[in-house]
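All protein chains but one are shown at their positions in the complex.
Coming up: subunit A.
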Amino acid sequence: MSISQLLLSTIIIFIIYKTAVSFRHGNLSRNFTSIWLLLWISVLFFIFEQNTLIRAAHFLGISRGVDLVIYLAVILTFYLIYKIFFTLNQINQKVTEIIREMAVKNPKKVDTKHKKA
């Protein structure tokens, strides 16, 4: 086992462990946990089975295995950014609705009689 394989597999095992702990504490949904674990287990597999990765890349018309990894990483990153934007937008809309409802429910008549400096 090379040093890079040792280093990468240690990091990935740590990610898998943290994911499992988060799931057990109820912080992650079953669907997300499954997809996330599948992703990292696949990465772990390809670290040790690089010939399979190269064959998969060739099958898709990509010359190097590492290029396939980079393409997939870029696609995944863009997808995650989109999801984050989407979630942020939803949260923003909910916050807006709450603040609006509170404002509309508490109108203040400000007749000149109520003058205060």
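Following the convention adopted for this analysis, a contact is a pair of C-beta atoms (placed from the backbone, for glycine too) under 8 Å apart; a residue touches a chain by one contact, two chains touch by 3 or more; residues count from 1.
The rule we apply is simple: contacts and distances are computed from a predicted model.
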Inquiry  = Can you match the unshown chain of the complex to its UniProt protein name from these: "Thiol reductant ABC exporter subunit CydD", "3-isopropylmalate dehydratase small subunit", "Glycosyltransferase 2-like domain-containing protein" or "Urea transport system ATP-binding protein"?
reply    = "Glycosyltransferase 2-like domain-containing protein"
Key: Which residue of A:Ser29, A:Thr77 or A:Thr96 touches the chain not shown here   = A:Thr96
Remark   = By the document's definition of touch, the residue of A:Phe45, A:Tyr71 or A:Phe85 touching the omitted chain is A:Phe85
Request  = Identify the residues of subunit A touching the omitted chain, counting contacts across the whole complex.
outcome  = 82, 85-86, 89, 92-93, 95-96, 99-100, 102-104, 106-112, 114-117
